[in-house]
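Below: one structure, written as structure tokens.
A protein chain is absent from this complex, but the other protein chains hold their places.
Chain lettering (A and B) follows the sequence in which the chains are written, and residue indices restart at 1 in each chain.
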Amino acid sequence: MAAVAEQVTSTGLRSAAVGRNPWALAWRRLRRNRLALAALGLLLLLIVVCLAAPLYAHDVAHDGNVLGPNLNGTTIVGGKVVPVMQEGGGILKLGETPIGPTWDLHHYFLGADNIGRDVAALLLYGGRASLQIGICSALLCCIVATIVALIAGFFGGLTDAILSRLMDVIWAFPVYLLAISLATELLTHSNGIQIGFLHVSATSLWTPTVIIAFIYVPYVYRPVRGQVLSVASKEFVEAAIAQGASNFRLIFSEILPNVVSTVIVLLPLMIATTILTESALSYLSVGVQPPNVSWGTIISDGQDLLYTRPWVSLAPGIMIVLTVLALNVLGDGVRDALDPRAKLRVR
Amino acid sequence: MADPLLDIRNLKVAFRTDDGLVRAVDGVSLSLYEGETLGIVGESGSGKSVTMMSVMRLITDPNAQFDGEVIYKGTNLMGMSQDQIRSIRGAGISMIFQDPMTSLNPVYKVGWQIEEQIREHEHVSRPAARDRAVELLTAVGIPNARERADAYPHQFSGGMRQRVMIAMAVSCNPDVLIADEPTTALDVTIQAQILSLIKKLKQDFGTAVVLITHDMGVVADMADRIAVMYAGRIIEQGTQRELFYDPQHPYTWGLLGSIARLDRPRPRRLTAIPGLPPSLMQLPVGCAFGERCAHRFERCRETPLLLDRAGPGHLDACHLSAQQKQDVRDRTIHPELVEERP
Partner (left out) sequence: MLTFIIRRTLWTVVVMFVITVVVFFIFFKTPGVDPARALAGRNPSPQTLAEVRAQLGLNRPLLVQYGLMMKRIFITRNLVSYSDQGQLVIPEIFAAAPATLSLVFGAAIIWIVMAIVMGVAAARLRGRIYDPILMILALIGLSAPVFWIGQVANLITQGGLHNSVFSWVPPLGYTSFTVSPLHWFTGLVFPWITLSILYIGFYARVLRANLLEIQTEDYVRTARAKGLSERRVLLRHTLRTSMITFVSLFGLDFGALVGGGAILTEVVFGIHGVGFLTWQALQNLDLPTIMAVVIYGAFFIVLMNALVDIAYAWLDPRVRPA
């Protein structure tokens, strides 16, 4: 039925679509999608806010360091100087409870965590780490997967068989467990890892970045390889072969431009996935390592304060939900914009 | 003449799209009488399929808008509830589609798919429905029907699948069988077999047939009456004889000129209609065919009505006078013939 409508519509649209390149058309469709634009706006806002972390944090820095412990620090609430760590509640007054949210944009807006650090400042610096790891690992993953898919799909035969089976094996591992094994193996070695000239220290943000990029390679590889296979059998590629084009030219100037849209559709969704994975690994203490913080580590630290100072956990969780939701909505928008079937979308 | 079995009155169908309103069917009126075969001819996008799908109320696109009436046995199908129309679909009016490769559900056995339709409309036991299905499969020429009923669609060839579709369509003895380009997706040799099967079933069951096609050759062989559609409207309608021996509309001439005929001297080349059909979003003012018509004149800026200019029952929508039509027709259909005359 829709085929009929589509046929009818395409007859109607024939004159409208002539002479515009697909990217311009896609961009036009994306611009019309208000939900996707709002998501893009929210995402940019979150990035800007996290980059602006020092603007907030210079007020709460102690000993020139926002991320170090501040057990004996003080802050100002309602014009009075109060200690960050307060005496514990209950009859026995045992232990210490960090200060709760002051809702004061200069000091301890969201209160302190269990070693007296400003949660709002952690949130902003943690956001930098989460976003950086999420974006970098998704990019790294997509680049590696695309290169492998191009090689496998283009050369086919044995090359394809070996690479695809390799991907199947990585795919067979439970993602979190694979990441955990890789991470623990690296973490037991506190001096970091030397691979050739590349040195990665165990506490570097690049450790989780590389691990997360690695475990998701098969998830990008599969759809991209499929696309490469279908493009490689198209007539224009045969025409290029007939012209005597080199393999290099075939891969990079004939096939690659036609699989880029697949990768672009996957990218926002991959960033959403990698940010969630980073937070999960950090929650399990095998992701971002001290002294660095990320949204995941804050939630993990907040677990002990859940019933007394819930905002320590709630705030970073909300940040993750907002970021990932925005990425997912944007990803849907990009997909609809690049997918010609979206033409008949209901308004 | 008796009342028509199916009477389409001023049917309009339009689709809302991002770029504007697409008028797929723009005021079509058609009648189908008991036992006859009506051919609807036109190129892709002329609205012939949309017209008949609307009759079946099969267009579920939420962006579609409908107007007009379709009277079947005294009731308006367009005003019926989903439940009412369901009892007519498949029982009173049934339909065969263009592509037999995709029209059968790939995950069910073909026998089951026929039984499903029978059991939907009649209270019969499963074994009885099964027997009917096997009988029908035999009637449409499927060998070893009892065994083949347990095969899946992908185990049949295209022609065989179309036979299954036809068996399914006639399973509840419908009054009307709508065949939407039933042979377009098939090999030429199979096409003839399928057409003669439809003809035979029509005689056996006394079913009226609506045959949708873009192929003048198919309707020449099958249809009693023919309607030619262009850009969502009927531009000529008459008996098969009238359409082939006394065509009135320049578009019909174009269609006739583009088929090879064995009963005339071989032309040097077949004539094609120049240009493309107009965009259904912005129809030209006046005659929709005007821009492609060699005989266009000033009056063509007014929209021509569908009138019986050439005699009772033979309708056309062209402003040319009967005399003018006679003068230019042969030249348009067979330029070679005219040239070769001394």
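Of note:
Everything that follows uses one rule, which is that a contact is a pair of C-beta atoms (placed from the backbone, for glycine too) under 8 Å apart; a residue touches a chain by one contact, two chains touch by 3 or more.
Every value quoted in this text rests on a predicted model; they were computed, and no experiment measured them.
Within the full complex, the residue among B:T51, B:S103 or B:Q162 touching the omitted chain is B:S103.
Residue B:E116 is the one among B:D19, B:E69 or B:E116 that touches the chain missing from this view. Summary of contacts with the chain left out: across B:P62, B:P127, B:P143 or B:P312, the touching residue is B:P62.
Interface residues of subunit A with the unshown chain, by the touch rule above, are 1-3, 165, 168-169, 172-178, 180-182, 184-189, 193-195, 272, 276, 279-280, 283-286, 296, 299, 302-303, 306-307, 310, 313-314, 317, 320-321, 324-325, 327-329, 332, 346.
Within the complete assembly, residues 56, 58, 60, 62-63, 82-83, 86-91, 94-95, 97, 99, 102-107, 116-117, 120-121, 152, 154, 165, 168 of subunit B touch the chain that is not shown.
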